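Here's the structure, in structure tokens; my notes come after.
For this depiction, one protein chain was excluded, whereas all remaining protein chains were kept in their positions.
Moving on, here comes chain A:
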Amino acid sequence: MGRSSTVKETQALFQSLRSAYAATPNNLKIIDVFVGFAVLTAIIQVVYMAVVGSFPFNSFLSGVLSCIGTAVLAVCLRIQVNKDNKEFKDVAPERAFADFILCNLVLHLVIMNFMG
């Protein structure tokens, strides 16, 4: 009895999540897909390392951290561009995007230096 109610509740939960998420604007959804892609790439790299071994370690580290870094930065961009966020309403989305580009530049410069 309890189990069927939790199953129903879970289904209702996922329904409401899906409907709420479908309401987000398209540009945010694009950023979310990008984040998902970056995280997926990171997971693939970790699985590869588990299979093949972690030498050279700096390459593994730089690869994984670049994926996680782009994911984090994309989330920050999404936070700043989101119109529902009252704290950032006076930040132009172009400014947010420029900051995102700058941070990515620094991140990838470091990655290329560290990859060896």
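A few remarks follow.
We adopt the following convention: a residue touches a chain if its C-beta (ideal position, glycine included) is under 8 Å from a C-beta of that chain, and two chains touch if they have at least 3 such contacts; residues count from 1.
The criterion applied here is as follows: contacts and distances are computed from a predicted model.
Note on the omitted subunit: UniProt lists it as "dolichyl-diphosphooligosaccharide--protein glycotransferase", one of the names in "dolichyl-diphosphooligosaccharide--protein glycotransferase", "serine C-palmitoyltransferase", "p-loop containing nucleoside triphosphate hydrolase protein" or "glutathione transferase".
Remark: the residues of chain A touching the chain excluded from display are 6, 9-10, 12-13, 16-17, 20-21, 23-24, 57-58, 61-62, 65, 68-69, 72-73, 75-77, 79-80, 84-85, 87-88, 91, 96, 99-100, 102-103, 106-107, 110-111, 113-114.
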